[in-house]
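Every protein chain but one is kept in place in this view of the complex.
A, B, C, D and E are the chain letters, set down in written order, and residue numbers restart from 1 in every chain.
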Amino acid sequence: MVRDLTHLDETGAARIVDISGKEETVRRAVAGAVLHATPEIVEAIFGGTLKKGDAIAVARVAGIMAAKKTSELIPLCHPIPITKIGVEIERGEAPDTIAIAATVETVGRTGVEMEALTAASITALTLYDMAKALDKSMTISGVQLMEKSGGKSGDFKRVQS
Amino acid sequence: MVRDLTHLDETGAARIVDISGKEETVRRAVAGAVLHATPEIVEAIFGGTLKKGDAIAVARVAGIMAAKKTSELIPLCHPIPITKIGVEIERGEAPDTIAIAATVETVGRTGVEMEALTAASITALTLYDMAKALDKSMTISGVQLMEKSGGKSGDFKRVQS
Amino acid sequence: MVRDLTHLDETGAARIVDISGKEETVRRAVAGAVLHATPEIVEAIFGGTLKKGDAIAVARVAGIMAAKKTSELIPLCHPIPITKIGVEIERGEAPDTIAIAATVETVGRTGVEMEALTAASITALTLYDMAKALDKSMTISGVQLMEKSGGKSGDFKRVQS
Amino acid sequence: MVRDLTHLDETGAARIVDISGKEETVRRAVAGAVLHATPEIVEAIFGGTLKKGDAIAVARVAGIMAAKKTSELIPLCHPIPITKIGVEIERGEAPDTIAIAATVETVGRTGVEMEALTAASITALTLYDMAKALDKSMTISGVQLMEKSGGKSGDFKRVQS
Amino acid sequence: MVRDLTHLDETGAARIVDISGKEETVRRAVAGAVLHATPEIVEAIFGGTLKKGDAIAVARVAGIMAAKKTSELIPLCHPIPITKIGVEIERGEAPDTIAIAATVETVGRTGVEMEALTAASITALTLYDMAKALDKSMTISGVQLMEKSGGKSGDFKRVQS
Partner (left out) sequence: MVRDLTHLDETGAARIVDISGKEETVRRAVAGAVLHATPEIVEAIFGGTLKKGDAIAVARVAGIMAAKKTSELIPLCHPIPITKIGVEIERGEAPDTIAIAATVETVGRTGVEMEALTAASITALTLYDMAKALDKSMTISGVQLMEKSGGKSGDFKRVQS
């Protein structure tokens, strides 16, 4: 049997669910994303020469700032006092991929999964934006929660396939 | 040889590139995204009963509003006077997927690829948010440009694999 | 004798008043608004057929998101960590009216009256926007606080006239 | 027979309608709102003494800035390059009322009714906010379009009752 | 020896540093800025006649609202629940200057220096904007922290030169 979507009430109406009874605890989430590009684009972004450009820093800042905008973007998210944000951008295992991991923490009444996922997504889209003059067929995949801790619903750790 | 990333100048510094010399023409982009969930979640969102809730409408509105926020999210994007936005949310081909397609148009000096991709991404993330109490292991993939027209760089149409 | 407007200091200068000494408690506010339209518009929005469109959901999401933007809109409002938002949209008592009620809660140092009033107003304006091609003479009235609880200034409950 | 809501497509899905085929012309809208307070509050805001405070200016600025935020607040509104905004705040005809009129102009492809209505609403809510320590039972009514010109749908002028 | 920039990690990557272990205490910061204009502009803004315009109030509101936007503007700033904002705008010591002082307080885990500095800067820029038709050569200087208290890093009080 299908359980209800908690963000809708019994009549199907969207709402921001009540979290006033939840405890303020440290909560943490890590989300990932992968940009599938070409080896040339990966090289252009990571650089093989002395003079590294701003590309990675721009994408990282975009992800960090997007995490802070999450409750403006995802309609039913609570505004959350974020206490930490980090975004890692690395060459992926395959030579035509870039791997992104965003970590967000709060001391709050609800988790930061959406903040981490938003940061990872916008980081990937920003890399796409900077490289799209070279190739428009890039794809973003693997936008997913890697791990989550804190709060009553229990910890989560993705099983790597 | 690798061409430069156009969003960085010759010293590697990020910039918003000059488009003042480009013509104002009708430009259009369609982007897609796929949410991989469970058949139960797909059912909970699309409903099999008479009383359909707000879930799909909420996700659609989130995507539409996100398209309008693109230049606030993607640092090197130009602000663009969008003339049309549509977001389609449908059951995917596999029973555990939801397919999203976002269409954006402008009469402007640069394309709307990033607007369409941002709309598709945020729509998918909003669906994730509403269903995450049921399953946190959902994944978003296939965030990609489907087609693009208008402007001097030529039209683009993704070859379906 | 007229008491001072608390949002202005003794010289008449606007300020955001100090709430650091106030306690963090659960605070709640409910605000209403009424859209006066035509029976045809009320019918178009609530639908009389099987295929209900997104209209009500769009207006509800607009109100929910506006509540979160209150401190950006009302210059002297404090930013507040909202813990719950709900927006009800119903046929009003007269056949040409739509009644809106927005409920907002926080665990914070100040009340959420302005958040509830902003949500109700923007919900009504969004309905106006969607129906304005049918009739531009619609009017919004009855934008008012219905009830308020929590905090030291005492509870408030509007006497229905 | 009820005509369709133009902001929904034939399946009932919300969208931002295509305006790329519409002409860029000067468009203008004036919207009103009335705050029903007490004579004491009206006096506190308009002042009867030499030292006028910031209250009216704060409300006016709030309205002006809100007009510029309209497309962020009303989900299906197009972003519009506003060319002029003015907000008038005056004692109403009755001694316990304040009358607001917001005028917005653009050179664009669609009208500015929603911008004017949003400006009027937020101006009224800002006055409410500054006076709410004196009386929480104030009401906003008469939020309505006064006149509109420009564009193909014809001019509109409210018949005063 | 140069200590590290705390906002960058050991690899040089930007991040929002972890403040979850810091205590929620009352924190306060005062920042200043000076606008160097002409005596005529100073007179136009402060007025010497009975009918004072909105200029100072507009600049003050701009500063107050900017303080609330700090974490959207300064990429590595934490979002902070501000509990008080005040902005003073006065004739400076020299007849062609305007002196600005912004005070911000929070009950939070990190200081509000950036909020106060942002408020002072935007207040000065808003005055510049309103007077720029008279003279474009105005300069803003002295954007600096005047004092700071609360938190573990110790109080700060600028030595006046």
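Here is the rule we go by: contacts are C-beta pairs under 8 Å (C-beta built on N, C-alpha and C of every residue); 3 or more make two chains touch, one makes a residue touch a chain.
Remember, predicted model here, so these are calculated numbers, not experimental data.
All shown chains touched by the missing chain in the whole complex, by label: A, B, D, E.
Touching the missing chain, out of B:A14, B:A31, B:A55 or B:A101, is residue B:A14.
The chain omitted from view is touched by exactly one of A:L5, A:A33, A:V58 or A:I122, namely A:V58. Although one chain is not displayed, subunit E still touches it through residues 2-8, 11-14, 40, 43-45, 51-55, 57-58, 61-62, 65-66, 69, 72-77, 113-114, 117-118, 121-122, 124-126, 128-134, 136-145, 148, 153, 156, 158. Panel shows subunit A; residues 52, 54, 56-58, 60-62, 65 of it touch the chain omitted from the view.
Residue-level contact of subunit B with the missing chain is found at 9, 13-20, 71-72, 75-76, 78-81, 108-109.
We adopt the following convention: only the chains that are shown with their structure count from here on.
Listing every chain that touches subunit B and subunit C alike gives A, D.
Taking each chain's centre as the average of its CA atoms, subunit D and subunit E sit 31 Å apart.
Averaged C-alpha coordinates put the centre of subunit A at 16 Å from the centre of subunit B. In subunit C, the positions touching at least two other chains are 13-14, 52, 54, 57-58, 60-62, 65, 69, 72, 75-76, 79, 81. All chain pairs in contact, by the document's touch criterion: A-B, A-C, A-E, B-C, B-D, C-D, C-E, D-E.
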